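One structure, as structure tokens, below. Some questions next.
Complex shown without one protein chain; remaining protein chains in place.
Take a look at chain A:
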């Protein structure tokens, strides 16, 4: 029920500020061709593996229960990932539906006339509200991480709920990183829409509880947005080493190769039962005796900034 409360507050706030959702026509320009002014843009690639890679069919925009999107408008580049919470399978709900819908709606909202590149939290919030307007009931929950590059001021604005996240590498160092948000171990913050009647025993965080961060970016910065399948299995140092390599790289093929190897690495480490993954280390900190990686869906969205 709290989801109803703040969603109607959101709607009334929007009404008062004269919000009107008019969709601009889609202009899917991925890179800035006419570059006469020095407007920054992303060169971005995606790679990933669903947990059941060997048995599942490929679906665009999803890796198992994870989902992602990337899109551009004339004044912003946007990347996003979402990780569906698997526990819903036991209720007969497909966990990937929620995250997939969230990401697809975020993408459509980016192209709306009133998209504000400085508030990616709004994307998540309105996307969530759209859920309530679907004829087909979409249930489940998911984490989400959205990252927006505002071309006007070369600044990146982010919003993160849960344990997906991003990392920014510049000159061989991690300059920005998202914080994992968890209620308790293995229970991240999540946007959720439970089936009616289960409201009280389901964790549902509002988009207001998202961590927001904004920082300027420079030419050559490397940005990685990924779900916890990556951060839980690949140690930070290893990530850094791989991301250092592609600093300043503008060739999408080389970027794609790095993204692919990152994803592959995460996958092989996740199935390694002896490796002390970040997940295992964290588990031990919480008094759980675990070793090895955590098999999970892996989504890697890798981008470099070019100005």
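The definition used in the following text is that a contact is a pair of C-beta atoms (placed from the backbone, for glycine too) under 8 Å apart; a residue touches a chain by one contact, two chains touch by 3 or more; residues count from 1.
Simple rule for what comes next: contacts and distances are computed from a predicted model.
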| item | value |
| --- | --- |
| Chain not displayed: protein name in its UniProt record ("C14orf80", "Response regulatory domain-containing protein", "F-box domain-containing protein" or "Palmitoyltransferase") | "F-box domain-containing protein" |
| Candidates A:63, A:101, A:189 or A:231 - the one touching the absent chain | A:101 |
| Residue among A:47, A:109, A:169 or A:210 that touches the chain left out of view | A:109 |
| Sites on chain A contacted by the missing partner chain, in the whole complex | 1, 4, 8, 11-12, 14-15, 19-26, 59, 97, 100-101, 105, 108-109, 112, 126, 129-130, 132-137, 195-199 |
